[in-house]
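Only one protein chain is missing from this complex, and each of the others stays in its spot.
For clarity, chains are labelled A and B in written order, and residue numbers in each chain start from 1.
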């Protein structure tokens, strides 16, 4: 399928996405979901999540500022979403940086078959191996996916996809999107995306909408979302004027998603099957 | 009274507004309150809300990401605000979408006489009738206020105003602002306002400041706030450049409010008594 079609399908169906996410980047997650053609709803109250998940098509669980209440809500919402066959995404923010984050992410993966797990390389390593050099919420340089280790990292991604039965999206300077048998590398994006908060969280929210609108092909949907986010970063970069800095850049990413159509995404997507 | 005067009264008195609101749009609520000339303060801790409400002039209760703690805080703050005769606004975000939201909003309405209740048509229907087709936090198309059903919806708004003894503000493509005997239709705004998160929450925060600064005329104050928000959306739209998208649009709405004076509001307000 044409990569742009995945986006067109989002705009055609307005998928409703339930987000249990952190309070740092939640506003951006809501806005990028609207910008790509989805519809966001947020709740992390255990007594509220079953009803809200029930009216949605997808569940985006992001552990960025997890707490006991929201963890309880993640499991309740997860059980309901799983029972309804919803698209489910896990963003294990900071896995490897604290026991609570690592263990919560592992318990979630043990209890639910996520459609997609999206994180940076250090977070994904922490979940796969139990040991990692995570530096807070940013990936460790030592872990980074590079041209030199691309095939080894792709093999890792496919193995973790096989283990979890999920599409694995590992984002960084080079992004990897894999299922058990295939791994794509994506070379969209710009270095400046690492200098603003929330581009990963935004991608997870948007990706959930892509998964809902393209239930038959989660690998393609995840790949298309990764390309769309990176392309938006490139478009934003191309519009920077003298004096513009991080905050303007951040706004322009959401601007670019709101203006992107399938044809633009198809032309701009830079991916290859490894 | 001139519609613009309601805004001038806000800027002249800097009303302090206590907001118990959701963490998705809270930043925008704070900024629009400052932009219109008010002063925001947020707290949802039961042990903190009495003191904070006491130093304010108005209380804005928004149930967008309610939880057990914040619900408790809503009732404690509500009792204190009611005892002090403060302006009180309820924004029943997602009423109709979950039992907890619908029941919490109904309990709040049962316990307190709100100065104003502001929501989309599906949320207000859920509170009036107990049954609705709410689709998440967005209004259902089937419920929408249109030119064809305008008088019937106005009658509904007046009846709910009579039932609750509150001014009812129902916002959408056409907005309705009613008390028990009069209903205004407002035709400010642009369709793009539905594509960003938080324009409703922002309006509720700003409206509370208008209610505090114009205690003698809540119907006029709510009407003026609705006109101001819609006019800001039009001004923002008029400033969009090629390449600008949702995030720039969102910023420009707050920009427009921060620059708006009473004379501009008076000239731009588009309302009629039905």
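FYI, a contact is a pair of C-beta atoms (placed from the backbone, for glycine too) under 8 Å apart; a residue touches a chain by one contact, two chains touch by 3 or more.
Being a predicted model, the structure only gives us computed values, none of them experimental.
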Contact residue for the chain not shown (choose from B:3, B:26 or B:213): B:26
Contact with the hidden chain (one of A:37, A:78 or A:94): A:94
Contacts of chain A with the absent chain, listed as residue ranges: 22-25, 27-28, 64-68, 94, 97-101, 135-138, 195-198, 243-248, 250-251
Footprint left on chain B by the chain that the document does not show: 16, 23, 26-27, 30-31, 34-35, 39-45, 47-48, 51-52, 55-56, 69, 239, 250-259
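Following the convention adopted for this analysis, only the chains that are shown with their structure count from here on.
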Between chain B and chain A, distance of the C-alpha-averaged centres to the nearest whole Å: 33
